[in-house]
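In this view, the complex is presented without one of its protein chains, the others remaining in place.
In this document, chain identifiers A, B, C and D correspond to the written order of the chains, with residue numbering beginning at 1 in each.
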Amino acid sequence: AEQFFPVLVFRTGAYAPNGTPWANGYVDYLKLVNARGGMNGVKITFEECETGYATDRSVECYERLKGKGGGATLVQPLSTGATFALTEKAPGDKIPLVTAGYGRSESADGGVFKWNFPLLGTYWVAADVLLQHIAKKEGGWDKLKGKKIALVYHDSPYGKEPIPLLQERSKLHGFELQLLPVTAPGVEQKATWLQVRQSKPDYTLLWGWGVMNSTALKEAQATGYPREKMYGVWWAGAEPDVKDVGDGAKGYSAVTIQHGAEPNAKVVQDILKEVHAKGQGTGPKDEVGQVLYMRGLLSAMLGVEGVKRAQERFGKGKHMDGDQVRWGLENLALDQKKLDALGLAGVMRPVSTSCVDHMGSSWARVHSWDGKQWNFTSDWYQADDSIIKPMVKATAERYATEKKLTRRTPEDCQS
Amino acid sequence: MGPFLEILFGGLMTGMLYSLIALGFVLIYKASGVFNFAQGAMVLFAALAMARFAEWIPKYSGIANPIVVNVLAFAGAFVVMIGVAWSIERLVLSRLVNQEGITLLMATLGVTYFLEGLGQTLFGSDIYKIDVGMPKDPIFLLEKTFEGGLLVNKEDLYAALIAAAMVALLALFFQKTATGRALRAVADDHQAAQSIGIPLSTIWVIVWSVAGFVALVAGVIWGSKLGVQFSLSLVALKALPVVILGGLTSVPGAIIGGLVIGVGEKLSEVYVGPLLGGGIEIWFAYVLALLFLLFRPQGMFGEKIIDRV
Amino acid sequence: MSNENILLNVNGIEVIYNHVILVLKGVSLQVKEGAVVALLGGNGAGKTTTLRAVSNLLAGERGAVTKGSIELRGERIEKLSTAEMVGRGVIQVMEGRHCFAHLSIEENLMTGAYTRKDGKAAVAATLEKVYNYFPRLKTRSKSQAAYTSGGEQQMCAIGRALMANPKMVLLDEPSMGLAPQIVEEVFEIVKDLNQREGVTFLLAEQNTNMALRYADYGYILENGRVVMDGAAAALRENEDVKEFYLGMGGGDRKSFKDVKSYKRRKRWLA
Amino acid sequence: MFYRENGQFKTSYRADSQIFPIRQDQIAIALLLLIAFVLVPLFASEYLFRAILIPFLILSLAALGLNVLVGYCGQISLGTGAFMAVGAYAAYNFHVRIEGMPLIASLLLGGLCATVVGVLFGIPSLRIKGLYLAVATLAAQFFCDWAFLRIKWFTHDSPSGNVSVSGLQIMAYSIESPVQKYLFCLSFVALFALLTKNLVRSAIGREWMAMRDMDVAAAVIGIRPVYAKLSAFAVSSFIVGVAGGLWGFVHLSSWEPAAFSIDRSFQLLFMVIIGGLGSVMGSFFGAAFIIILPIVLAQIPHWFGLPIQTETASHLEFMIFGALIVFFLIVEPHGIARLWSTAKEKLRLWPFPH
Partner (left out) sequence: MAEKKIGEVILEVKNISLAFGGVKALTDISFDVREHEIRAIIGPNGAGKSSMLNCINGVYQPQQGAISLRGRSFERMNSRLRLRTMAEMGVARTFQNLALFKGMSVLDNIMTGRNLHMKRNLLWQALRWGPAEREENEQREKVERIIDFLEIQAFRKTPVGRLSYGLQKRVDLGRALAMEPQVLLLDEPMAGMNVEEKQDMCRFILDVNDEFGCTIVLIEHDMGVVMDISDRVVVLDYGKKIGDGTPAEVRRNDDVISAYLGTSH
């Protein structure tokens, strides 16, 4: 049997520098699985489709690939816009959407969003962890009172996602939140950073993507804003974001979605040995194990594990259909033992999902750029469920009423 | 006062950079009546060539001196741009003589796609670095007068100076030489220009080469600011209101327009933006240009639109 | 006709516009060095098209010569560019003026000298000559061409071509829109340049009377074919020509008021 | 031989001014409609519907609207995306805020809102011309992009600025399956195409074209520039607005302002230019060229099993697409529609040229 994975990527255009390593990691992992005999003997087939990060091209790719190879196993839209559009289509097609580290935050609620899997963390997790880190630095939540935190964000749904959480926290702890939108694509940010210079926020959160990130760092340098006070989301914390800023980005930190750059992880070594050494590697060798590469790799891993989990229930060595894969994804139980076996020791923490919790983990760390590479500079944090959960629930409920959906019943969860 | 001056100054600097790109548009429009949609792609292409040459030259020839490398890379990239200009004339423009502006605009769109594809194929689609030794850190002036000093960005300052020099040169060229006159004639009426023996192909190769040069300079400056990657081609969009505000046919217009837009958008974002939730600078530039055009439909320095029976 | 001094030899050309519209259906004509040849014919006969074919301005109109040949001093020229034709001394004055609207009259004239290599002084002298021919241009020299009167633009277009010091001029309806005195003037200029500087002229004209008075030879074109040709003097005496092109059916010039019926078909059998 | 109008004599002006005066054309168009309405729904795959036909139809409609403005009235617009957005968001608001609002009414009302905005941004056209006018429409584009992100009311207080609709119905008849959606769009498109064709070959259409070709002369013969230009803006933005509604409601179901970004505006403008300015048919050709061609190009390597990397393939796709645009323009600067009619003219003469 074979299992087909569509791979929506962007290897050209404005976002290519960020999209390419992700795609390389994703594909390399699939190749690794195949090199080891597949998923319990089920070979993975896959096909890349170039979206150019455009929603309509993404929809076209989705439609083109969803029926191939006996039906798509799952889809990773790899863009917030496409996620929104596909969220409406996936239920009809019965295809799980895996959006590891992006997508809509409220889709963590599996009771409403049956087919969405924002595994490992949503933007609310990212924002919460960043604030926790800052609070810890300052010496406690109470020290945030009267402080000023600026959010420099990509002016789009993606950039606006963290705002509700930040507002919630700012009400709670009494810090001032300054919102500074940057018009896409973000090549011109002088006004933004002059504003930062003027209002002198104690911390600045960076919610950018693509060229916006490096530009922000360069403008921060040009206006003398200390990079040590800048914290990025995980889409603003990879090599392409800082590479050409070099020393100028020294001291800048970003939250990571569990992993960072992991050149020494076992799984990376395995890929180098079993895929690249055989001349089957997808990208340049020296980029294997970089941050975005790892993100792609882990996304693929989660999908594969979802299928394997489903096989445990529905029959090993068989082809899994969308419904079954969905069940697998919402019953993931990646404990430490499994992670070690996968070569992911030290890369991530255990993940376990459920019918209601489609996120599976809300742990994250912070890493910083030292001018040459990313290094972890914090311990693990867990996002505060007591804040996030009600927000997720409320937003998801609203979505459900708007769409006239009913919450899934416990029986439905069994299917 | 201090912040205001800083913003004003920052706006002027940004405006200068817009002008540099606007200049490329004006040049080609003025000389052939073509609104060159491919200007952004040319900036990207030139910058990519420069960045990769600067990477490849030390690797394959062993020359290590960064100045020599940069000069060689720049020269190489210029040669590439001349090649681009020549091919565009040969394959596109010469076959579309005497067609309407909108057709030519469309053709440059085709060129855009082609250059974007070719550029990424030849030079890659990652982020590359151009390092021509531009200083990145800020300097502070008048620290006595203002608290915290007046922030000035040296990189911007150099860039603005270069832009100003190029604009001055080109303005002279258009106004004072016979070729300049011929270029304007071509823009007015391809066929009549042909009929009196102005060799369109030569003219176009020259103009597109010059525009290629301007694109290269813009690419180097913006590239050293932003890093060289695909987004560079999007910067061209920012130059659009500049060209139109300044007047499509005016070289000095490009510069004044750039300054006005630069200052206008920065001041508006900082002082008006917060009232409206921010992010207004993009439309503000256009509304500014629009209001101005209501009073002067040909832009600040554009040639008067002829309207006569 | 002896072959040596044939400057321009158009041999059975067909011209098609837009790949479908056949306009010239085999036109042949010859222009001797130093001659003034008139090309006559009604509206839409193909005069302009013939001139465009010679000066290679067809491409811009999406037209093409599909048959026949055109030779200049024995050299095939269908493949040359217009600029190269100007380089060989052949210049066309386009019908409908085509001045550079944004340039001043003087700048318009100066662009005409773009191909000249003989120095500023010589160009200045020619400019002076053109101003002498058309004093009206001098008074308007600083105004933008778009804002001059129709006749002034016509003078500008003719003057601009003269600025190139051409060997051969293709004049397309030079008299259009000009006051009678100026028309006379233009034809005097033609005669003058022809006799003193040996410039050859091929002129498409509706003012048949004038054209045949100054030309040596004439071709009559109807429907894309040459229907008659001959020495100018002979044509002037031809009865048909008299009736249709000179308005002198039966010998005398008729008053325009007394012409009784319109819509008489042209009687040339193509 | 086959394509002749010999022997088809028109005995009345009415017969002569039909949309397709030649019998062969009438047959062809009837066949086309038959195929579109009957055969395609029977045989096309879901992929074809969802990824190609529906977007193609909707964007053709938008292109048609834009063609009224740019092609017929000569006013260059780069704000089409904005007018689509207005149509979509307005329709959305009617849909969710007013209980029981029929779908078609929402869409048409959305179109009306777009009309208002279009006319508003069209006012500068009374003074500003040509490329300079592009700035006014760009202002509309960026302002609307910004407004739909920033003003929560438009998005029914959705925090991210993203909205979604579902459960489309016309009179208890739901429009869910690809075929239903396709037929729904097709009906809109066919109807609007017919109405537009009627407009452009009537007095108002001639007024638009007169404004486009020579506005002073048009004013001299008594055409009111204000009325002509603003009516073009109105008609155009109405159609574009409805297309925007369809794009949001039927194609995407869930969208963010980026779905109607400046890229969309450019895309549509390019469709009408390459398809043929001032030609109803051209809008369809253009949409087909710009939407379908890249998709086809992207799939060619797969069809032939060529082992090309995604990256290389899409770079090649860019280059080929660009080259094709230039190629078509060189063959016929007035767009594919003109190429088509030239081809027909040739066919008319075949096999005896001239």
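The criterion applied here is as follows: contacts are C-beta pairs under 8 Å (C-beta built on N, C-alpha and C of every residue); 3 or more make two chains touch, one makes a residue touch a chain.
Because the structure is a prediction, the values reported are computed rather than measured.
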Report summary line: Considering the complete assembly, the absent chain touches shown chains B, C, D
Query - Among C:Gly12, C:Gly44 or C:Gly74, residue touching the chain not depicted - result: C:Gly44
Query raised in the report: With respect to the chain omitted from the figure, which of D:Arg212, D:Arg264 or D:His315 is a touching residue?
Result: D:Arg212
Report summary line: Omitted-chain footprint on subunit D covers residues 12-14, 17, 195-196, 198-199, 201-207, 209-210, 212-214, 216-226, 231, 235, 278
Report summary line: Residue positions on subunit C contacting the omitted chain are 17-18, 21, 40-45, 48, 95-97, 136, 140, 143, 147-155, 173, 176-184, 206-209, 243-247, 253-257, 259-264, 266
Report task. Kindly note down the residues of subunit B that lie in touch with the hidden chain. Result -> 309
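Basically, only the chains that are shown with their structure count from here on.
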Query raised in the report: In whole angstrom, what separates the CA-based centres of subunit A and subunit C?
Result: 74
Requested in this report: Scan subunit B for residues touching two or more other chains and write them down.
Outcome: 120, 125, 277, 279, 282, 308
Requested in this report: Indicate the residues of subunit D shared as contacts by at least two other chains.
Outcome: 146, 149, 311, 314-315, 318, 333
Query raised in the report: For each chain, which other chains does it touch, given as pairs?
Result: A-B, A-D, B-C, B-D, C-D
Report task. Could you pull out which subunit D residues touch subunit A in their complex? Result -> 46-47, 50-52, 55, 96, 146, 149, 159-162, 164, 166-167, 176, 251-259, 263, 295, 298-299, 302, 309-311, 313-315, 318
Query raised in the report: What part of subunit D is in contact with subunit C in the complex they form?
Result: 333, 342, 345-346, 349, 354
Query raised in the report: For subunit A, which residues are in contact with subunit D within the complex?
Result: 9, 11-12, 20, 23, 47-50, 52, 54-56, 59-60, 62-64, 66-67, 80-81, 84-85, 87-89, 92, 104, 155-157, 160-161, 163-164, 181, 183-184, 395, 402-404
